[in-house]
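Not every chain of the complex is shown here; the ones you see sit where they belong.
Lettered A and B in written order, each chain numbered from 1.
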């Protein structure tokens, strides 16, 4: 592990908090609804394992960015703040049309994903690959949860095997922006 | 013609695809409705000439940007991706309030137009002029189509001679960002 303990804790909390806030927006807006979560405890609007999973994914992506440093530009904690703002802001924008057509939301979330890849991932192949892996793994996990009756997206948008076509775009933004997280949060933990 | 054949084909397909996707969002959200299109064939939700017109306009704007190079910054295909994401993302955002007041949508689409001019057009007079021409020509064409009963915007937003006041803002974003398209897609075709 290249990630330092304090840095791991920081990005875990960052990811978990963002997951909690984003998921609460989904539930409160009717974008998603939890069905059968097996009686596990809830944190705010999410079963406890949801923020845990997003927090661990954020740690994994940061570790990945440290192992594949590439020609990243210098970054500090304000870049981490901008990454969180962009990804969580996109997350919140996915709640605007829970009953509407899925196409426009899909377009503007993928647009944010591409701009995040360009700006934070510096348009690198590395950021595109990490973004694509995040999109595939994240969307597959949610498709599996849907198939097992754990939760459901609203009917008008769940056209991609049970999830909305903007979902991989949101995970792509998360993954491709994360290539700066190692550099950005590394500065925090060493100062 | 300064544009190379392969580059012309590329930007034509890019513009046509973006036009198709954006127009489908307008139709599916009820932002626009086609009325009398004279029985011409449709592609997805658009009469076939719509993506054709947007594709040709994109070729024309790229040619224009090649003939008036100015002090553009270096650009590559990732800039072309960012331009498409920005303009198509704005296009999708115009569908959020088909029945609402036209003012807020007009404000945030013009805001995106100004930021696109600043970022992609490098705040140049050239980009502002090309953006303004695109806004006037594009909006006038749609006003003509409306006047001839071809299509209509929803009633609460068609206050500018039949089109919404955000429409010139969207075309302005398209035109002023396009000054980078020559440089951005030129790199693609020569590599």
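Basically, contacts are C-beta pairs under 8 Å (C-beta built on N, C-alpha and C of every residue); 3 or more make two chains touch, one makes a residue touch a chain.
Predicted, not measured: the structure shown is a model, and the values here were computed from it.
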Complete-assembly copy number [criterion: all chains share one sequence; 2 shown]: 3
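The criterion applied here is as follows: only the chains that are shown with their structure count from here on.
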Separation of mean Cα positions, subunit B and subunit A [Å, integer]: 30
Subunit B contact footprint on subunit A (complex, rising order): 96-97, 100-101, 103-108, 110-112, 114-115, 118, 123
Sites on subunit B touched by subunit A in the complex: 21-22, 24-25, 28-29, 76, 78-79, 81-82, 84-86, 88-89, 91-93, 95-96
